[in-house]
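The structure that follows is given in the form of structure tokens.
Left out: one protein chain. Kept in place: all the others.
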Amino acid sequence: MNRIEIDVASALEDRRLQAILFPALQRSVESRDEAVSEVENWEELRDFGRRVKLHTLEKLPFYLEKLEENVVGHGGKVLWAESGEDAVRMILDIARERAVRKVVKSKTMLGEEIHLNQGLEKGGLEVTETDLGEYIVQLSDEVPSHIVTPALHKSRHDVAELFEAKLGMEPTDDVAKLTLTARKVLRRHFLEADLGISGVNFGIAETGTIVVVENEGNARLSTSLPRVHIALMGIEKVIPRTVDLSVFLKLLTRSATGQRITSYVNLISGPKREGELDGPEEFFLILIDNGRSQIYEDKFLRQTLACIRCGACQNICPVFQRLGGHAYGTVYQGPIGSILTPQMFPIAAVEEHPFASSLCGACEETCPVKIEIPKILLRLRQQVQEARNRGIQRFRPERLGMLIWAWVVSSSRRYGIASRWLRRVQSALLRNGRFKLAVPPISAWQKDRDVPGLAPKRFRDYRESEGAEH
Amino acid sequence: MSREVILSRLRDFQNREASEVLPEVVPEFPDFDDPLDTFKRRAEKAGTVVLDGQSDERFAAAMRRVLEEAGSEHLYWEKTAIFEKHRIPFELSSRSQDSGEPGVLVSEHAEQGFQLPVQTEIQSLDQVDVPGVAVSVASAETGIAETGTLVVSSANSGSRGLSVLPPIHVILLSPEDVLMNHREFFQSVDLGQYESARLLVTGPSRTADIEKTLIIGVHGPRKLFAILR
Partner (left out) sequence: MKVSFFSTCLVDQLFPQVGASAVRLLRRLGVEVDCDPRQTCCGQPAFNTGYASEARKVASYFIKVYRDVETIVVPSGSCGAMIKCHMLEIFPKGSPQYQEVLAIASKTFELSDFLVSKLGIVETGARFTGTVTYHDSCHQLRELGISEQPRALIRAVEGIQFVEMKNSTRCCGFGGTFSVKFPGISAELGRDKLRWIQESNAEYVIANDVSCLMHLDGLLKRERIPVETMHLAELLVK
């Protein structure tokens, strides 16, 4: 698998992106903070959410089976897909058997993960994204740049240009007009679609109910008007009881968009019932693994699967605030992306990602289910280095440097000798107390900062450091 | 079989001793002295227009306001059961029944000078000019004060699609059906017992997908009325 590199340069040089990103993400952070400050027992809710998730993960087979039993009890069908390709194939089979031509989709990151749209289009289906942000991203042939706001990287002018080119719309700066155009265009798709595909925020095991959270109404329409509804759910999204949902909804909506609650929360229990006027005749729940059972292996790393996809970690991460989502080159981006992706793919393919963090910890602090992201990143960094300790890479300069450093620093005698020697050498490299020769890692630092040299005298040699007996 | 592969893989890595216990006690959710008032204020904060319809006069005034907003008289009531539940003060004359049109009733309330064409009792959505419906009216099963939320159920509402497609949506709520908070709601509700879909509705449809600018009325209604009756 090819290495996915983080494209820092393009992101930092993109002035349009830089102008949009930080202000937009700051606003998200502010509204999240306001919504959270209203909740007196927020920490208690986080704690509860984390414990429920960890418990559920511990008994995952049990809860998945319970969910399946109850969905089937409502007349729904449950399919299990080991890989993303399997899931796409299953959907194509279902579609073929039912003469499905047109598909409407509501927002699902899992759909992005398994490259659903490409798979369906290859199979001859017409797929339309109905979430406004996803629709914009689809029209411009891109991938989402944020979990909650997929078109975050686009300005209104970008959208206007896009709609002018693809929809023949008059150019305008008016966001309301742009939105209304999308509404008009997508209406037809809702009414004509044969199949609606949605994601799942939570699957309630106790009642066989799937929960889909939204603001636009497109998920309600996508899951109600077409005659078949397929819901895609990662196996980690199951929760035990209905009452657990009260806490998770509160954690999710306030963290994701700073709302007390989203405009709509869909609670779907199977296909349409006898006597109901509309609704899908058939309901499929596809439980997808796609690498999640691999993450499940390690008890500590397993908490990665507690994620409820709120995107709050992306909003607060200083690195994400400068890079935006696309630079990461992966489906999941930012803090959650940097812990998920290296665990779902061979780590050699995403070696950079665990290091694309200053480990500031703001992500963990904001995470509604308290995932220990920095600690996981540190663990993944160890995995990266261990993976490199094979073959010729064993002699990489960074590792040799670390070996020497560790050897020197674990003895005060060697450390003292090295300190003295470095000071002698450095006087040839310094000017006015600052390095004049660009040597890595100093060269990296020096590009933007003045870097201090070693102090002429170590603290150890100061009068103050004379102490009592040891 | 994928199912067996996935389950057995998970079981292989399950820990022998379960250490994470499912917490029995759910954290506190807020209580309010006047839940109905809190419901009203929070619903309004979310963009819902809350109208009092507890007297016949006020109800008629509320409906008139709705129709003005819609600029249309094509109104879809989801089920006649609503009339009973909320004691709608209409005398229904079904003069259209002879014409063979699917259940278009005209309600007249002579004293209020109120005439309200009402379409109901449809057997299938094919009988409705769906894109042409300007207003749909449903009945809420419950209200939740904590967030100003209305809960509708496909078991006693009419059409899922028509709850969201028309630009104006009206939900009738009985004041005694207002619950305090989400914990109370989710502890008491029996999901999937009778209905295939419940919907929690809080305010009109919205999006902030373009430059995080809030726009009301994307795919769903641009205006949501809650009438207390």
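As written, the chains take the letters A and B, and residue 1 is the first residue of each chain.
The rule is simple: a contact is a pair of C-beta atoms (placed from the backbone, for glycine too) under 8 Å apart; a residue touches a chain by one contact, two chains touch by 3 or more.
Computed from a predicted structure; not experimentally measured.
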item: Visible chains in contact with the missing one; value: A
item: Residue, one of A:D141, A:E170 or A:D448, that touches the chain absent here; value: A:D448
item: Listed residues A:L167, A:L359 or A:I417, member touching the removed chain; value: A:L359
item: Those residues of chain A which, in the complete complex, touch the missing chain; value: 6, 8-9, 12, 318-319, 322-323, 352, 354-362, 364-365, 375, 378, 380-385, 398-399, 402-403, 405-407, 409-412, 415, 419, 440-441, 444-445, 447-452, 454-455, 457-468, 470
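What we mean here is this: only the chains that are shown with their structure count from here on.
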item: Chain A-chain B separation of Cα centroids, rounded to whole Å; value: 32
item: Of chain B, residues touching chain A in the complex; value: 1-3, 5-7, 9-11, 13-15, 18-23, 26-30, 42, 46, 122, 124-125, 130-131, 146-149, 154-155, 158-161, 163-165, 181-183, 185-187, 189-192, 194-213, 215, 217-221
item: Chain B partner contacts - residues on chain A that touch it in the complex; value: 20, 24, 27-28, 40-41, 44-45, 48, 51-52, 54-61, 64-65, 70, 74, 79-82, 86, 130-133, 136, 149-152, 154-156, 159, 175-176, 178-179, 182-183, 186-187, 190-191, 204, 207-209, 215-218, 220-221, 223-225, 235, 240, 242-247, 249-250, 257, 260-273, 275-279, 283, 287, 289, 293, 296-297, 299
